[in-house]
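Entry: subunit A
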Amino acid sequence: MLWYKAWLETRSRFLASLATLTLFSAIFVHHAQGLLRPEWKSDFNRLLFIHQQFLVIMWVLAVVLLGMGGLIPEKSVGTSSFTLALPVSRARLLGVRVGMGVLEAIVLAVVPWLAVFLVVSLARNRISITQVVSYILLLVGGGTVYFAMAVLISSLVAGEYAAPAVAYGIVLLTAMLFDAWLRPFNLWRLVTGDFSINRSTYLISGHLPWLGILASLCLAVALLLACTIVVKKRDL
Partner candidate 1 sequence: MTNDNVIVTQALRKFYGTMEAVRGLHLSVGRNRITAFLGRNGAGKSTTIKMLLGMVRPSAGTGTVLGKQITDAEENRELRRRVAYVAEDKPLYGYMTVEQTIRFVRSFYCDWRADIEKRLLQDYELPLHRKVNTLSKGMRTKLSLLLAFARCPELMIVDEPSEGLDPVAIEHLLQALVARSAEGVSVFFSSHRIAEVERVADQVCILEKGRLLVDASMDELRQFYRRIDLVFSSLPPECEFQISGVERIQTSGRQMCVFASSNADAVIQRAHEWNAVSVEVAPVGLREIFLKTVEGN
Partner candidate 2 sequence: MFLKLTPTTGQPLYLQLMQQIRHAAETGALKDGDQLPGIRTLAEELLVSPNTVVKAYSELEHEGLLELRHGSGAFVCVKRRTRSLADQMQDARRRIRDLIERLRDDGLLEEEIRRAFEAELLYPAEVVRKR
């Protein structure tokens, strides 16, 4: 029943984020598409591209929040003795927490785009499924590393507000760094589709940046492994 516990612990954060992201996506696209003429095909695709820009920001902020929790905050509250007395390994506790978080992160990417798909289809506009899937893949594939970072931070930094503050700080820092120096490796641009977009049609075309996504996922796994080591060694 560890999954149940993880669900109960992240439920309100998740549902609030889900509502916010979905409502934003639906309203934004609904409103914006009303401003477009049907013949402005490429503008319509550009609308989807712009939507992704906004969605990425909100999604990253949401998954960082979802990454908070775990044994260190439990120690401050006092329930770590209860959790750690259970016959489960710390690795398993972390694994379930991460698993639940990743599932929730995927839902947070899929549902808003689903809402967009519905809103667009209801307005009798055409929207290609492959585009939607591509955007979702970019978001989750490239962005999960931020979730992993948040999980690692929550195992290193104690404090209900300190941990998310540090995590958000890192998000901001990386965004600035990527913009300033690491342009070819800019994760933000990867996630928002900047690398894959055809500037004339504003369609995600060609190949997705699989190498970049793979690198990002590998980094996420590395961060989570580091987190496992930290949690295993800590006195709680």
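Everything that follows uses one rule, which is that contacts are C-beta pairs under 8 Å (C-beta built on N, C-alpha and C of every residue); 3 or more make two chains touch, one makes a residue touch a chain; residues count from 1.
Regarding candidate selection, all candidates are chains of the complex that A comes from, given by their letters.
Nothing here was measured: the structure is a model prediction, and the numbers come from that model.
*Asks:* Which one of these touches subunit A in the complex: 1 or 2?
*Replies:* 1
*Asks:* Tell me, which parts of subunit A touch candidate 1 in their complex?
*Replies:* For this pair, the touching residues of subunit A are 1, 4-5, 8-9, 77-82, 84-90, 232-233, 235-236.
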